[in-house]
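Only a single protein chain was left out; the remaining protein chains are all shown in position.
On to chain A.
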């Protein structure tokens, strides 16, 4: 019965979404206060219903109810409980349900926390969210219904892709979806603003926390995804410019640009039209990503579905959403009045610079992702656009962004004195030179490593200088600085942390790319290999039986002169139900880098094929990502996003006293 309740709730959510996509627009254009009060209720109900159906599906997975086709095709009784739960979204139907649940979650959250919004704006935002929800719930019910039943269910299921049976991958889709579905809120605000014909600082402030939240989740999701690729795929790589990775990276680039341009709207009432455009763009990239992954246009570990009707359906949704919103934009954007003026050299100017380059970067990734697909469709020729293309385009575009990132926050609004700002950055320049020299002395190159380390230092020190300047560190007594630090708006801490996080990511990428040592060899038990001061010894091999796999576990002892001995236990597993092997790398992380070991098969001579890597600085990448996420959260908690709903009493007070 619970399964059928879930199915009913899903179908009911479709009709509620249909109401949500129509009534609020009517209410807003007629300005009927009673109908306006219905709008948020529709969004909340829609979430409650989709949530119910998601819980019902989860229940079916947890209890191994194979009368549900989706459970039968993707689960197995011998799977550990955590993967029964994560199995809900480790397949096409379930992951679409998660997608829609998160969409309606955001719709419901806007409705529930949107009391500070003018009711007609809130109604229109909710309405646009409803339109998107209708499209995707319809998609699920018509092409990918997870509640299809089996009348004579077999006694066990068909299992789940073992690559996905891993804690890292298990939690990354919810984060990723919270991220790129989160941009639907910014999209809805943008479309609502176009309909209302008003974009002003108040609008920018209302939309910002949602954009920021989406950005935080997307950053975390991308970080988790690359971390998973790093330790699970067993090649020591963490980013492959795989189209599916790009699909999450494009909205991130557009979203980062949006985050910055919205500041200009909020503070200076300028860049409105551009900001609206970015909001549409960010969510369009999310939809494009969903299309690429869900249509089966790409084959990868993520692409569960290869059903052409699904692809056509999402393509259709993509055209309606992107085409419709861009048409609306073309029609209404010219009516948006421009606001504050500014000089090219100013905070606004720096943010425009950042925006232009981030957009070009996103366009490059788009080109590199779609070009091979288009070429294959038109000529049938298969090409692979990989790392060389992206290194050649992405790095030159991002370098000026990173250089400018140190300048931006130091520049005042309206007009800035470039030399004055540069003077403040003298210490950063000095630190950069010192680090480059130290790097040269310690490693002797290569050139790109010197460049990357310099860039990272410049940005890290530059970000700290700006923050230190705000709290007058070393210029006032320490106690004063501490007090100033506490009084600093949290968004200022957030800026510093997010920028510093980028610097640390850059350092991590540079270090791991430049100085990784690796070796592949066959070792008998007791034999050793030497890599970069470390001695890797294959001490033992044993086999054991896991809950739903058999594993070969190697014990690798790593000794380094003057350091503690490290023992790693990489595994090679074969998942019995699915008959698929996976590698579980053994990794020892430390501040200076990772030691990484992979065990392979036996060769003809009975020795074991092993791969060892020494990867300096690679943990910095994920540490930097975490710092960025933390910076985003810090900024999100800034008090200015917590303005309560205006009440009658506040209003009379406001008329008497201009400031609180």
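By our rule, a contact is a pair of C-beta atoms (placed from the backbone, for glycine too) under 8 Å apart; a residue touches a chain by one contact, two chains touch by 3 or more; residues count from 1.
Following the convention adopted for this analysis, contacts and distances are computed from a predicted model.
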Protein name (UniProt record) of the chain left out of view, among "Multiple sugar transport system substrate-binding protein", "NADH-quinone oxidoreductase subunit N", "Cytochrome C biogenesis protein" or "succinate dehydrogenase": "Cytochrome C biogenesis protein"
Residue in contact with the excluded chain [from A:33, A:80, A:167 or A:400]: A:33
Where the unshown chain meets chain A, residue by residue: 1-5, 7-9, 11-12, 14-16, 18-19, 22-23, 26-27, 30-38, 41-42, 44-45, 49, 52, 60, 63-67, 77, 116-120, 141, 145, 147, 149, 151, 153, 155, 198, 200-202, 205-206, 269, 340, 412, 470, 484, 487-489, 640, 643-648, 650-651, 654, 658-660
